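Can you keep this structure in mind? I'll have questions shortly.
Here the complex is missing one protein chain, while the rest keep their positions.
A, B and C are the chain letters, set down in written order, and residue numbers restart from 1 in every chain.
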Amino acid sequence: MTLWQTFLSRRNSLGSPVLPFVTILLGLTALAAVGNLWFPPESALHVSTYTITLLGKYLSFAMLALAVDIVWGYCGILSLGHGAFFALGGYAMGMYLMRQIGSRGVYGDPVLPDFMVFLDWDVLPWYWLGMDQFWFAMLMVLLVPGLLAFVFGWLAFHSRVTGVYLSIITQALTYALMLAFFRNEMGFGGNNGLTDFKDLLGFSLQADTTRVALLISTALILAGLFTLTHWVLKTRFGKVIEAIRDGEPRVRFLGYRTDRYKVALFVYSAMIAGIAGALYVPQVGIINPGEFAPLNSIEIVVWVAVGGRGTLYGAVIGALLVNYAKTRFTALMPDGWLFMLGALFVLVTLLLPKGLAGLYGQLSTSWKRDQTDQHPPNKEATS
Amino acid sequence: MTLKPILQGLTFAVASTVLSTAAIAEDPIKVGVLHSLSGTMAISETTLKDTVLMMVEQQNEAGGLLGRPLEAVVVDPASNWPLFAEKARELLTQEEVDVIFGSWTSVSRKSVLPVLEELNGLMFYPVQYEGEESSRNVFYTGAAPNQQAIPAVDYLRNELGVERWVLAGTDYVYPRTTNKILEAYLMDLGVAEEDIMINYTPFSHSDWQSIVSDIKTFGSAGKKTAVVSTINGDANVPFYKELGNQGVSSGDIPVIAFSVGEEELSGFDTSPLVGHLAAWNYFQSVDADANYDFIDMWHAYIGDEDRVTNDPMEATYIGFKMWVQAVELAGTTDVDAVEQAMIGQTVANLTGGTAVMNKNHHLSKPVLIGEIQDDGQFEIVWQTAGVVPGDAWSDFLPGSRMLLADWAPPLKCGNYNTETGTCSGTVY
Amino acid sequence: MKQALLMLGCWLALWSTQTMAETETTPSYEDLLIELTEANLNTTQPILEQIEATEHPDVLVLFKTLLDGNLNFRKADQALISIIDINGTDQYTEFSTGTAIDPLGRRDVTKIRVNNNLRNYLTSAIGRLQLTSPNPELRKAAVLSLLDNLQPSTAAELTRLRTEEDNRSVLASIDLALAMYSAESGDSTAAKITAIDKLSESLEPSARNLLFSLERDAEDPAVQDAATEALKKIDGKVTFYGYVDQLFFGLSLGSVLLLAAIGLAITFGVMGVINMAHGEMLMLGAYTTYVVQLLMPGYINYSIWVAIPAAFIVAGLFGILIERCVIRFLHGRPLETLLATFGISLILQQLVRTVFSPLNRRVAAPDWMSGSLEINPVLSLTYNRLTILIFALIVFVALLLIMKKTALGLYVRAVSQNRDMAKAMGIKTDRVDALTFGLGSGIAGIGGVALSQLTNVGPNLGQAYIIDSFMVVVFGGVGNLLGTLVAAFTLGIANKFLEPITGTVLASILVLVFIILFIQKRPKGLFPQRGRASE
Partner (left out) sequence: MMAKNSASELMRRDQVWPFLQPAAAGINVDKNVILYIEDLNLSFDGFKALNNLNLYINDGELRCLIGANGAGKTTLMDVITGKTQCDSGTAYFGQTINLLNYSEADIAELGIGRKFQKPTVFEAQTVFDNLELALKSNKRLLPTLLARLSPSEIDRIDDVLATIGLTDMRFQQAGALSHGQKQWLEIGMLLVSEPRLLLIDEPVAGMTAEETERTAELLTSLAGKHTVVVVEHDMEFVRSIARTVTVLHQGSVLAEGSMDEIQSNPNVIQVYLGEEA
């Protein structure tokens, strides 16, 4: 049986959240796109380019939150290092964009990026070769985070590193990478990272159409990954993953090699994070080692927690909401926004242990209970 | 010092928030402030935010600009570099500010640059930096390397007879470039390679024991040795503390720093460091009436007599004054008009001379060398006879030797290659 | 003996000013003071030399005031004014008369400036003027300052002085000076070689530099060989002391890591709370030190003793507050404590930023913590690092005793091992939780006091140490205090021995990679909790 047939056969079990989610996501994106491109700035329906880039960034973050939720919410692997995969994907894209600059750089070197000219490098380092090809760079977006996740996951899960130990070494991983990428000798632009991008696949990154196209691509990819992930988690594989979260030793005694399942899921999640990074970079225009900062990775976890882990849409909502709050707060109260953000995290953990999605779940079940209480079906039979 | 300034800080924080959001009557001219108020850079940048707010307040008291009031729009990019770009876009498109004062680190400026060029914004960048840049949309009011590093080295060679050099810096672009320029410069002067030691450390490096000990060893070879420090921000305090503890006195091995000003020194006890040096275009201790006026204004504004002033504040001051003059000259806040009006503007600087905006968007400023005193101030021990024009493209780097920035007609180019006669690189 | 040195001093002073005294008529002390106010930095030194030559009784005070940067003059009449900062207020004194005067405006006085060259001159002049001082340290310093400029006359003088000197340390430095003199300009090759042999015992950099130049430039090959030999010997010692130095650096870094992590070993290790606000507890401790110093100006040397308990109490109370308000609702949900405490850490940082401003605060070091213990010219241990090393060990032992010997410690261990059982036995687990968290936070606060002596006291202080702290605790084994100790010192020493080979950044990266790989090998750290229950 092919994958596709399986997919189709499972279509019925795709369940409720996918269709509404995809519809709302793509619908809103389409509205934003139309608002930006068709309505003149004076119109009330106009959506500014600022909003478009902001939305693009939010959606990339949502994808990243999705990646974290897959491992944390469904498999109990709390990764405090997902920022690393995100940044690696971003760097792969950044390298492609750097190579696209060509001789339009400050020093006009046709091959070497500006920062290399400036460090007196004569030749392109080997790991930059091929990055001028879009397909190759995109392959790297998947492969580099995937490979790192595979090596790391294979080591960690094989030796059964779990719980806080795992969380802390993922943090060590991203911290080590941050220090490494800060080094100018690494050939990734040091602290400044990669910036000053010109165009992507020949389209100018400054053009509104390109921005809208990027937003739409991000939305489509997010919708696709959401659907795919939803399907994956509904298969028996997904059931094994959830079972690992709730009792890994038990799953082993059932004959599943749980380390391989965890590695596979970790790699899948890392690749999603890599894709998110690759989409993030052209929309914000810069990638630098700050993305590896351990605090960033913790923040991703916070988004997921706020939205509600263990539900895919919860992660997405959490990421959107927290980032929107950040944008608003930093502008409205530049001196006090950290108070608000901090308080939000504390309150959500205390009052909404299952996040906003959990709140929704609670409300809807209590509503349903009210409904069923009015028409008790076979009450005797069940009790 | 009492708790009073702390309380004032509290009220001020609230007040400034209100001020930035409350709309002032009759179509104000908006001034964007893009400095980090949280995160690692807040320590340096908050002061500059306050400086801009002070200048805005002062300008409004003097009747505003073009008959319109000024309104400051403060945002917090939170020391997050991509956020700088986003916030710049927000300022330019949502808030529709006419000018931005902002950025501290090079990477934040690099991050903002494409946005400025795309949306044709105008930014004043008030911090000393590595040069190698000249954007049409940015005015660089801090020092270029030739306004800080080169005179500093000359001073050490000529006045102190230094023959052996330690170039110590944080591993990022500003120290890298400065040290490359200095290395080339020193080699040109005939300094042997083994007499130059280059050392890079990560950001916020806090354990300096080994490096200071290495410097001591390097400096005990019989030749007069000096350290040229491009160590950034919060790594300085532990570095200087270690210097003091290991007894590296300024008499033995003087350290000259390009990133250490009054504000950095106010964070620790400087008595073991007396005599170490810094090179800037401004020191609070400058004996000039303009400076005293500025300090008084600052103290009155911030409500704390102990707050110091520093070079980036002077750069902000000069930049703001120049922008006001240019707007008045152009009669509009339109970026293209202001950009052209800016070139050739002169403003009395705080050191008693005159700052001139050159065609390459860099200032002509005097260069001062100061020695650290035990009260956290600098004693000026040397200064250039006149002003030094800022050089966007260093003459000591092979890649930029032939480049020239000239934004006046007819050239209007940020990196004109004098060898090929073309304006290479970015043309938006 | 002292007289002899005084004579030497005067002779040196005269010798340096001879040329000027010969040609001009000596101006008076008062004229020179006026000249001083008109001089610029390049012309000041000759004037000072002349002033020194006048042997006026006020010269010493004048030079000291000048060196301290307190000498000013009134613009109106060029009268010298000393401005001395006494407990925050400037005291103005007319220099010539010594009478106190009313404070003058900033614009009415100008400071007489000194630079490094002048400072060097002033220091040595003050040294010469002070040679009557009975302090052998000063005599020794005078001899050592001569090492780089040995003249036949100096050597003769030193030879004579040698017979009168009774202090062994001063005697040794005179011997060294004489050996250096004869190594360079001895009568015969044999004399030179004997002198070089003597020099090979010394670690003084000047001696080493002399040997370098002899090895390179001496005409006699025998001398060259002897110099090479001697250098080899010295280098061997220098290398050895270099290792000792590195070991000390490693221990010192380890002690900092220990202080940073030890509080976390309680809150995270024993209670299982992933306490992201731990760094902010360090920060609170550091700020407490600052506030204590503000409250008791003029007692910097003692304020630190007040700061230690104060920091413990402040951070401890914050800890208890956090536990009572937030963490107790999150029992059994360790990963959620991470989120809540992350939020708390943001709030605390911003709180400090609002209350104290985002700028770093100045925390002065007590006198007894500055300077270094000089074991020999190439090995000196800084007092503040030594103090912190000892302090870290004391804190560790104290904590260990609390955990092992007190009722609280017993309760804490009981609760951490089996909460329900402990509760059933009548232990008030709520109170124990609060106290444990308070203890961990308080210890972190004490760590902050120590950190305030080493690094920036600012809102970001905590963030700089949080990752390292977690690494240390996890590497050592969660829930094991001894593990934390061993881990901190292991990581500290490893880092410091790697650093010279790989550079600072790579050393940190390698240590992190090492930790990651180590955890693969021993998933529960260095000292894991064993047995079936821990699964």
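As a working rule, a contact is a pair of C-beta atoms (placed from the backbone, for glycine too) under 8 Å apart; a residue touches a chain by one contact, two chains touch by 3 or more.
Quick caveat: nothing in here was measured; it's all calculated off a predicted structure.
Screening A:121, A:150, A:203 or A:256 against the full complex identifies A:256 as the residue touching the chain left out.
Of the listed positions A:111, A:147, A:186 or A:243, the one in contact with the omitted chain in the full complex is A:243.
Residue positions on subunit A in contact with the hidden chain: 1, 3, 6, 9, 232, 235-237, 239-240, 242-243, 245-247, 249-258, 260-261, 264, in rising order.
FYI, only the chains that are shown with their structure count from here on.
Ranked by separation of Cα centres from subunit B, the top chain is A.
Central chain (C-alpha centroid nearest the global protein C-alpha centroid): B.
Inter-chain contacts peak for the pair B-C, counting C-beta pairs in contact.
Separation between the centroids of subunit A and subunit B, computed from CA atoms only, is 37 Å.
Rounded to whole angstrom, the centroid-to-centroid distance between subunit A and subunit C, based on C-alpha atoms, equals 46 Å. Annotation for subunit C: residues 349-350, 353-354, 505, 508 touch two or more other chains.
Subunit A has residues 179, 182-183, 335-336, 338 in contact with two or more other chains. The touching residues of subunit B, counted against subunit A in their complex, run 13-14, 16-17, 20-21, 37-38, 74-78, 80-83, 85-87, 89-90, 93-94, 105-107, 110-111, 113-115, 118, 132-133, 171-173, 176-177, 180, 200, 202-203, 397-400, 415, 417, 424-426, 428. Note for the complex: subunit A touches subunit B at residues 48-50, 53-54, 57, 103-108, 115, 117-120, 179, 182-184, 190-193, 195-197, 206, 284-286, 288, 290, 327, 330-338.
Within the complex, the subunit B residues that touch subunit C are 1-2, 5-6, 9-10, 13, 37-40, 42-43, 46-47, 159-160, 171, 200-202, 204-207, 209-211, 213-214, 220-222, 234, 237-238, 241-242, 244-247, 250-251, 254, 263-264, 266-269, 272, 274-275, 277, 287, 289, 292, 371, 373-376, 379-382.
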